[in-house]
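A short write-up of the structure that comes next.
For this depiction, one protein chain was excluded, whereas all remaining protein chains were kept in their positions.
Going by the order they are written in, the chains are A, B and C; count residues from 1 in each one.
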């Protein structure tokens, strides 16, 4: 039993590996392979991973670190795909170019997400083709590479028969935050309903111990004027008392979570995915943003720097720094998905999948994010009632934006990509869309397909 | 044979009446009735109308001017509905409030159109009910009251069996401009295909003498960098040489027609309805706008003032001023529609009608604007192929905005109306939507249903 | 915790009660109530039920036998509905009238099923209304009254908000037969996919221990030239060697199970529900039938006579006959469904439910039979791919037949009911449909709504 991690050089790799190793018995895993195209990064990450597997957990799992497709995929059972094409340097561009034009600059939403999508579509197809070529015929690709909406639409169009499950951890992260706020310890017992596109959806029901906790949560959000992740909760009072509206004090994520409050104040019926904030409060988000220092900078300066500097120091000194080497098992959700597929557990997950009637008033061929029971034959998606006009209107705009982008990438059509940019809710006009697109073409020339 | 004009006090009434009178033989019309709730205006307009019928054309058609529903509708064959609820004073509000918040302020598009819609829905239902009560059972209401998209959706929901045909003259006006640009004299021989929502659509084919003239038109627009109506064409050189970007020099319509060029430069495939400019180039339109002097002001200062001052002067002096009394027959299109219904001519018109599969990839219950053959049983709408992703995405956003607004009006739901405002492409965020809506509630309190 | 059995006088009641009592712990059941309108029958059945609860199982569950709606439904948690309106005397008519006209005479299929449906629709609505009135607000009605397709369509139309789950045991019975044939002991571990209308569907996949057993089953059926239930399996050789084609020798069920072979010989891809035999091999079934002695007669002479004569004998003599008193727990499936609802087990069941996109190429409002995960909020139905043209064509014919019948019943429309009969695949022409319908109106005049 072999699990291959594509994008092995990610700072998240250690956490994923830890989650896998902790489920060794259920997964019956013999070997983990790290595969990346960025050698320097992966070689460093592998130092930590090796320590976790051999020293910390004494797991007995073999570790392979490779830069060769055949070695990476050969006979693999599961491929965990977590690519970041262009790394943080390009993410920085994705965020800063739109901001320069007064628009939301974000990793997966709006113009930034579209730029990232155009970089990722074809590398993702290569993963699918390599897996098809080398891995076990019964392999599964678990794909959580961003921007997941665009990547999964491209899979649907270009590789409709791929053995791939597209999935996103953001709903899970939101439920974590809900659990913390509601002081629920056994968050795995929270059951929720949700619908939408990826990074563009709504929780319609959240139940715990047979009780709908949405009313309590609504009350909590109303009182706090924010829904905060655990990391912030301890500083809640400090944050609340701060009169400082400057984003540097509060961090870019602060306003994302604040957005949930703003949206629910007006539309209290459902709990929105935090990403809806970028679409529904685009103007306000831009106002809170610093066009010269975005989240890409934050990440490079903190998470990235901490890990790679820490490893460098270890390689120099041989002394292990716990803050660097001890990973949290933040890949539990993806390891659980592998278990569900392998052991036919029929556990419930949100997945990104072709609609095919599941949401009756969305197109048949929309890639939607909905609950499914997962077993060894893959997902059994749950049918739901038609959605409301507000959500349908927003989703159709966003969906067709994503579809046009993918078609534009495949056909190399400047016009279609411009239509995608023009249609996007975060962009205020066709002329602005064109200005951003033209800047992005320049910035992405090493990565994008040529657009004519 | 009786034709009732609802909104008889409009400055357009004289032109409509003239078109009717010139078709006296085909329409076999015996009596025209003017009906309005604004007595002072209608009494003045009636002076001109009477002069046209009796003096200018010696038509022999009886004129009735009334403020009583029964007298207005009794035994009528056709009701021409052209209401403007709140007159130009409220239109000024519709235009200025959004501009104050940095958004497109326009009569029928965006927030302004929604405000106007909320004023018009219930008065329009009263027209339908009164016609049902008093007019001939075979009566037809020809409705071109704005905002037509919202008004016709409200008819569909509230009076699904009304004998009403919703129609808009903007596509006809655009074809007039095309004819002028292409130097076509017999514009009635131009045949076109079109799809969209009202004030939100595209010409897909324009044929004259068996030839597709879209390529020539495209070339013309590219060269001129604008598509101009005849009134402007004579000043084309002056306009072109003018370096002045100030809208006062060029007039608000100048930028509307300029927008066609901007859109076709990027998306040359179709000829957009000029109104799409407000949605696709919203930001640029706001930049060209003067928030203290909008088109409502232009109209009040020119068309309205000219007519009513002229009539006042005549009433004082008894001297007829030709510029005031001689109307163009600018109601030809609506009189032709009446002829088609009466005489079963199967002439081709664009109408606003429930989709019912006509555009296969739009909802069954969307009110769409599409070609139909008109005969005495009403319209026979022409089926068409699925539309493109770009147009579908834009239309779904706009359609659901309109549907939410109508539902909000009927249910008195603040939340649904706010969803409508938030969804609209001319409004950059939920918070801005709320700010505009709250200002508009205040400004419209005499007119709107209460929203809770 | 109270369970009410509507149709308590059924010969199946004892088996249902036994299944409930054996699940006493999971169901936490305190009281079982038997309710019927046929006093004589229910009083006798209650003798056996009481013996099972008190003597055989010493269950401690209270038994109430009632003929009063309020007493029956008051505060009930679950209502198990198993009505047979008109009893076997009317079933005999349902079977014999069509046969007289050369058509399939069957309890739930064809003309017989439609007659039975017209008797059952309104009594079923009374059950729903009484439950709504008297039972707990959280009650569930588990309805397995036949003809389930028609009854559940009527529920959908007339009581769309009823807390009812419509379910049928035939797929379960077929899987039992499959398990016996494949020599699988733990049949609860067989997982299957299925789609269709009630009594009109197909198994598309049958898995056991992670393996698709359809190929083996296909081979078995091919070799045996029949799929036989366990009761017949022991006599297989005798049956096989018998050259006698007379149905009296082989029993009416023999040919039903034989039909599976005939259908799979031509269309081996799926395992058909046995009832499809009546539609696809209608002519052959009529040829095997004895118009003077149908299954209703078989049942009255065997199951009905055995039970009621046995009870009479006991009441006379006080001696218990084991063959009469010892019931099999043949209500396991329905008791398990109650447990899933009560304890949120998310067990997988086939249910009859409104389609709402689940089968994308069937109408939104079709009542279809498909797999669902059942929890305390009711069913979560699994979306599936579009079905094939053959199955869609058959299902649309049958579906619209059922819909027309229900509409005809509600509107009292002779024309719609005649359309239903004419559309049915078991009836060869409109004139034959009319002849059968007219005979049935006469036979059912005490039961049917008047048709004009």
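Methods note: a contact is a pair of C-beta atoms (placed from the backbone, for glycine too) under 8 Å apart; a residue touches a chain by one contact, two chains touch by 3 or more.
Here the structure is a predicted model, which means the values were calculated and not measured.
J.: Check the whole complex and report which displayed chains the hidden chain contacts.
T.: Contacts of the omitted chain with visible chains: B, C.
J.: Which residue, C:1, C:190, C:320 or C:396, contacts the hidden chain when the whole complex is considered?
T.: C:396
J.: Which of these, C:42, C:59, C:152 or C:281, touches the one chain of the complex that we don't see?
T.: In the complete complex, the chain left out is touched by residue C:281.
J.: Looking at the full complex, which residue from C:36, C:176 or C:262 touches the chain that isn't shown here?
T.: Final answer for the missing-chain contact: C:262.
J.: Just to verify: which one of B:32, B:197, B:359 or B:433 makes contact with the chain not shown?
T.: In the full complex, the listed residue that touches the missing chain is B:359.
J.: Pick out the residues on subunit C that sit against the missing chain.
T.: Contacting residues on subunit C, toward the hidden partner: 262-263, 266-267, 280-284, 361, 363, 389-390, 392-394, 396-397, 399-401, 403-404, 407, 415-416, 418-419, 422-423, 425, 428-432, 434.
J.: Identify the residues of subunit B touching the omitted chain, counting contacts across the whole complex.
T.: Residues in contact with the chain left out: 210, 344, 346, 348, 356-360, 364, 371, 373, 376, 380-386.
Following the convention adopted for this analysis, only the chains that are shown with their structure count from here on.
J.: Which of line, ring, star, complete and other names the graph you get from chains that touch?
T.: Graph shape, chains as nodes and touching pairs as edges: a line.
J.: Name the chain with the Cα centroid closest to the overall protein Cα centroid.
T.: The most central chain here turns out to be A.
J.: On subunit A, where are the residues touching two or more other chains?
T.: none
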